[in-house]
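Let me give you the structure first, and then I'll get to my questions.
Yeah, one chain of the complex is gone here, protein chain that is, but the others are all in their spots.
Here is chain A:
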Amino acid sequence: MSTRLSTGGRLINRNKPVEFQFNGKRLKGYEGDTLASALFANDQMMVGRSFKYHRPRGVVASGAEEPNALMNLNSGGRFEPNQRATTQEVYDGLTSTSQNHWPSLEFDIGAINQLFARWLPAGFYYKMFIHPRAFWKHVYEPFIRQSAGLGQVPKEQDADVYEHFYFFCDVMVVGGGVAGLTAAMEAAKSGKKVLVVEQTAAWGGRAVVDGGLIDGESTEAWINQTLAKLADMPNVTLRDRTMASGVYDHGYVLAYERLTDHLADKSGARHRLWRIRAGQIVTATGAIERPLSFAGNDIPGVLLAAAVRDYVVNWGVSVGDRTVVVTNNDDAYRTALALKKAGLSVPAIVDAREGGAGAIGAEAEAAGIRVLKGKGIAKVKGGKRVTGVAICSQAGEGAVLEEIACECVAMSGGWSPVVHLWSHCGGKLVWDDAKVMFRPDVDKGPTGADGKPFVIAAGSANGYLGMAEGLADAAAAGRAAAGVKGEGAPSATDAAEKAVAPVWLMPQGAGPKKRMKAWLDYQNDVKVSDVMLAAQEGYESVEHTKRYTTLGMATDQGKLSNINGLAILSKSLDAPIPAVGTTTFRPPYTPISMGSIGGSARGDLFQPLRRTPMHDWHDGNGVDWEPVGHWRRGYAFVRNGEKVHDAVNREILNVRENVGLLDASTLGKIIVKGPDAGKFLDMLYTNMMSTLPIGKCRYGLMCNENGFLSDDGVVVRLNEDTWLCHTTTGGADRIHGWMEDWLQCEWWDWKVYTANITEQLAQVAVAGPKARKLLESFGGDMDLSKEAFPFMEWREGKLGEFDARIYRISFSGELSYEVAVPASQGAAFWNALLEKGQEFGVMPYGTEAMHIMRAEKGFIMIGDETDGTIIPQDLNLQWALSKKKEDYLGKRAQERSHMADPKRWKLVGVETVDGSVIPDGSHAPAPGTNANGQRNTQGRITSTYYSPTLKKGIAMALVANGPDRMGETIEFQDENGGLIKAKIVDPCFYDKDGEKQNV
């Protein structure tokens, strides 16, 4: 039975009981409890099941390294899976459920897997699910998906809010233990700006539990005094419940502050993601205890030794009345003494070392504890909880010497410094044979912009596990981080300890049966036998072994398992541990919420929305929005009782018969000005722009240096040294950047300025046979007649009360004027057009009507006819490629042999024989197969629509030798595997001679 002790528990407030739920049961705890300690207090030994074999799992650790006790927390919009019970504080109303079991935690069908464990070794899935091929999709994948995953996926939108916080400091200290506080104090004394973060709610780390004196005071008193001093310093910021999750380039750190996870009141931001720039970072992140690998080391009740004493000292709970301590180092003896002090029984300390412990060994024996030296655990007895252990010689193969009844096994395989943050940005590690650990290679820290290290490890995170040596190291680290000289450190004494022994398997000669029960990775069910098998099958790299066995791939990222696993691997490969190396440490240190990463960037704030001056009118008048870049454009304006497609057809017919309005404000508008502007545009466009007369417009193409079409639009000559370049909506910023790139980096001596004025102007395409009449009804000082204002020219002046520049250009094939007014006049101008246009039957039209009308005219659309592999020649646009110019961007590329290849597919129009609409992107099959055995093709559809004007399906396509095959009928695939007959025709389906637009 695990239970609450009547006294003790420095972190709990016995005056503040709380009630929470676990698997529907109402349980009691105290304020200050973690979910793990509160479950122990209620004798809930089993808290989940493992991933692969569904083995019973209990809490094994007391902090962030916990691999087993993963919970679903809360419900609805606050449901969250895979939360560690050891880091979740309890509060009134907290609900939790265990994971990975069905139908219940106590009785689980999936546990049958463990009976087949012999046939489910490492790599089983890779070996098993390869054959037969067809089984993958219909049998294996559904089965694996069904059984995969630990927690459930939240089904509702997150009810909480999150925020980001920016912070800059000279020194950031990660870890609020005695090393971190010492380093912070030394750094803060220099006056530098210091930030200290501690991932738990309690400052001081392990020191209080482990005892001892600092500067002659109890550790607890010293911590409180130091904390008070730091809090009083104006240059110091302290944050608890804040975990530094990753160290990135040039001193960038992300830290994760949990603001309301421990509170019943969930108002305010739940998590705050700190985005920190630190000059120097001190990682005083402590060390994590390693498990020992013996048979049955995963049975609930087997815990890390330090965790057992944490539960007694911090939370006043005992895991069991009788605890057997098993260890390869002196530190675990502290657990035995702490248990004794709490009045609990320690039947034995099983020390794998023949020589036993140092001074603390004598202390334990003096306290009446039986110490077995050179011994190990042959096996742990029990199923859903520990009932006892069998003792053997560590040197042998596991012959049982005696059995000891107990409820708890406290194991310690030594300590590994928490080197994650040190390593994230390239800090190197060194294997320390004497201390049996990887520790930071102090001369090879991650380097910053100045080429010097910006991370300093301190205390036990640097391999100094003793109090005195750790404090000395931390004080030096604090001074080094602040860039000040000095000496001294808080005083403490370290008792003489015997060295830790490298014990990777217990007993050292354990046979296959024991190795199959000796767990390395509890969450992913990776055992000693699995790593040995991987080595035997040739997985020599630790990274490969990790992926083959899934060692360290669980949510704990191998915090407990990695070192033990690679030690087993090194033994199997007969290579030294440093030669095997570690897997890569990657952020985050422990999982952080997706919400915190998003911060406030969700919903309307996810990304900025660009609005034209007419946006609000559209919004109130049936618009069907289409996202185009960060803009919203009206796809169509739907009237009562209409479907969207009906609206599109109506809009088109109205443009063809009366007059329509398109909000074209989103089109890119870039001013290019200067003495060399003409020369510059001649390089940018494939056709000649320098010769464009003032007052005229010209359609232009832009290619990239690879020769492929990149953008198009109408260029306008405003005056002697000024041009206005229209780009596609999506291309405006890109093309402006492209212009600047060439001007700044290649032709920097050319005298040209550019300005992106896209948002300065509202622009409306007024298109249709009655367009001129509508504009003339405004009055003003411009003559809009056919003779005075011919096609492809522009005029500037007053249109009624509006300041207008009018371009006579047409993308619809109708008589058309694009009218630009200052953005401030845009909404009023739009309204005036609608009002004055009533007598002419005016209607707004959307982008889909625009698309269809341009296709009826055979005009290309960037992004439809082009996809980054299309050159102008493919689209029969040779007429827009200047032969007079020596050079333009893309010209050299287009001279390459495959660009001039006559076999390139070319643009044609396509008309279905039965009038139906071909699916977009459809391919035209050709006889034979290619080298990969795939059907040959001879063309594909680039644009396809129902044309209300022609009352049939029309399309544009790229077809092999297309222009030479006019009138030929070929077949395109439909969506059901059938074929559609279609005739190759001229891409211009409507008014080929341009009589409509030239009226």
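The rule is short, and it goes like this: a residue touches a chain if its C-beta (ideal position, glycine included) is under 8 Å from a C-beta of that chain, and two chains touch if they have at least 3 such contacts; residues count from 1.
Rule of thumb we're sticking to: contacts and distances are computed from a predicted model.
Peer 1: Assuming one chain is omitted from the figure, identify its UniProt name from "Fe-S cluster assembly ATPase SufC", "Sarcosine oxidase subunit delta", "Ferredoxin" or "ATP synthase gamma chain".
Peer 2: When "Fe-S cluster assembly ATPase SufC", "Sarcosine oxidase subunit delta", "Ferredoxin" or "ATP synthase gamma chain" are compared with UniProt, the left-out chain turns out to be "Sarcosine oxidase subunit delta".
Peer 1: Which residue, A:744, A:838, A:932 or A:976, contacts the hidden chain when the whole complex is considered?
Peer 2: Considering all chains, including the one not shown, the answer is A:744.
Peer 1: Among the options A:16, A:586, A:896 or A:992, which residue touches the chain absent from this view?
Peer 2: A:896
Peer 1: Out of A:232, A:443 or A:887, which touches the unshown chain?
Peer 2: Answer from the full complex: A:887 touches the omitted chain.
Peer 1: Identify the residue among A:106, A:156 or A:249 that touches the chain left out of the display.
Peer 2: A:249
Peer 1: Give the residue, chosen from A:234, A:451, A:641 or A:928, that touches the chain omitted from the document.
Peer 2: Going through A:234, A:451, A:641 or A:928 one by one, A:451 is the residue touching the chain not shown.
Peer 1: Given the full complex, what residues of chain A touch the hidden partner chain?
Peer 2: These residues touch the chain not displayed: 248-252, 277, 425-426, 446-451, 705-706, 737, 740-741, 744-746, 748, 886-887, 891-893, 895-896.
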